[in-house]
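Yeah, one chain of the complex is gone here, protein chain that is, but the others are all in their spots.
Labels run A, B and C following the written order; every chain starts at residue 1.
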């Protein structure tokens, strides 16, 4: 899709291992993005490293992540995390401008936890201070 | 012209001053290039600074410049100058590869000379060790 | 073969202000659409396709002031591209893979002020044509390949105010580099994300700046030694989560002893061996930001901070407020301890030495207290601003803020409050103007809750619930006749007594949105005039004709997302609405719910024709 024709973006693999598989698809009509996680296991390690590449369609002086976790259509968890704030730009990419291409490779400071067996849907949204979408993804987590 | 449609490239101004004006037009069917000279006067200074921007369509392990100077259709001067040679890569851009965009801003180590009044046509060709064209320009020098 | 698309098919630029401001982003346009008026002044044209910019590209739009060409795949900006744009003030070229800009490519504008060349592949400053930049005030060059900030001699720097080099490859600053900027006064210079490894001694000697940003530099001693004998209003030296951090030592700050700096930010660094002498060279500093510097205490008897005015200690690891050893900065007026990572115990009198404190932010810090807040806030006689929002439950004493008699703003949002005494915990805050009690789970039925607040202007009670889902005639608002702004959104209200607001005569802004109020609740506002009234998302279906005058006398009204009735039983209101459209906010979402045939139709588009007996109805879109 060149600029939001009807076509959907391809489904990507964020990581795949023996027990865990994470797939995602961009739900931003304007663009796809790239994402991967350095390891994938039921016993999710803390401080994972990720790779993330995208074109910014908005300034990100402030940037927030909303995560909504579902299983079989019912919501389990909603979570909002500030990534860049005016008084605490956590990462080097905070403050980049609309039109810039950014690539982040590094730790995300997550806590470690065990993923219970099951299939989950995750809706991820990155948006800025004006609530404009920076990225949007439908992810599927399959843990066996 | 996206890839050599019939259209010609626009005519550009390399420099323009009281007494001297240099115009050029790319004669490479595949692409235009950007060029300017920091000053323009009848009494041409030595060691001019130029700016030059282009996409390389060929590797330039070796790079040569051919200059042919005409006035009223008759040839006055032909001149060939090695810019990059295997055993003497003069500039930092020597050795760049096909597909790279290069931008050079700096001195060209020319001798100073006086440009006699008149209108001149100059054919410039940059080519590599295989005689593949890297850039080609028809220039007009008007000295009043 | 080139690829042309007939643009008129694609064109859907949106108008922001008629004849002036247009947004054509993301439309895959290959030229300026004919439908754009000649008079356009502000044009957002990002994410289209314009490989070559030349003098014909925008020639029709001679009034352009602001032009955003972000990521239009521009390779070339040819001669005189803006020759017919004398008013042009801002050009944004961010994200374009520029190959060449002609010497005269920026000629034309009389006073070009702002130029954005972020991520355009620039490797040296002489890429930027120097003609016609005499009036340039800001130059954004972030995310390029620039390794030297040496401007060409011909570059006019005298009016520069903002010079942004963030995220380039600048590793060394020479004396000559900085000297070129000496004509610029009040310059803000941004080297964030460059990891500068060397500064020539004396490079910044007697230079004055508005702000300097060296964020993300790994070795701060290089910076602070390099800045000796310079002056700057603000100095940003923070780092970032994903970078390795060496740890700040006292020695690194040596250079500061010979600098004049008003405000310093060290966010996200670690301190190695923080001691009472670490800040020895900070004597002139007025503001210090230590956000997220992994502190669990500040040593006692710190030298160098005795004249500090503002201290930011957000997102640190204190257990107890006394661990900041407040006595080291007795001149403090502003203290921020927001988002403390551990549960923060307020202790007793930990801030009592801060006699001049005016602003205190303790929000989001997991604070819990059963008997608040006089012991905790002891001696803060000059405190004007107190933020305790987003904490754990607090029990408030009567006159809980007696120690802070000059409070003007008190924010308790999202902190669950228990009021331990029958009297008002806010009693006698004579200067209090703003009180935020949203999401406090308060017992609103206590009529004395707000007693003794003679100057309260702004009261936020969002998401507190009233007994019986109603505001009775006698209620806690009667004591605050000075109120101008009242927020009662999401309070689960089903009704309001007609007399509920009778003592509130000064109101200018009433927010009753997100409740379940019916149309006749409007009656409670009949004594008010010229207010902003938000009734969005309620249960209003019919507004009886006798209440129309109440609405008529207000200035702006929001009725969006109500289940409005579009039958003849509501004809008076609908007719009046359409005559008074200018009064309404959110009219796009002000739609019919009934009859089913009109569900979702904008009220402004409904055409009713009602006789004494309803004879029919229809609508026009």
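As a working rule, a residue touches a chain if its C-beta (ideal position, glycine included) is under 8 Å from a C-beta of that chain, and two chains touch if they have at least 3 such contacts.
If you're wondering where the values come from, they're calculated on a predicted model, not measured in any experiment.
If you put the hidden chain back, the residue from C:198, C:481, C:544 or C:563 that touches it is C:198.
Residues of subunit C in touch with the missing chain: 1-3, 5, 9-10, 28, 97, 145, 147, 169, 171-172, 195, 197-198. Listed here are the subunit B residues that touch the chain not shown: 2-4, 30, 55, 57, 87-92, 94-101, 104, 106-107, 109. Of the residues in subunit A, those that touch the hidden partner chain are 1-3, 5, 10, 12-13, 15, 32-36, 51, 53-55, 101, 103, 105.
The definition used in the following text is that only the chains that are shown with their structure count from here on.
Computed centre separation for the pair subunit B/subunit C is 51 angstrom, with centres defined by C-alpha atoms.
Separation between the centroids of subunit A and subunit B, computed from CA atoms only, is 49 Å.
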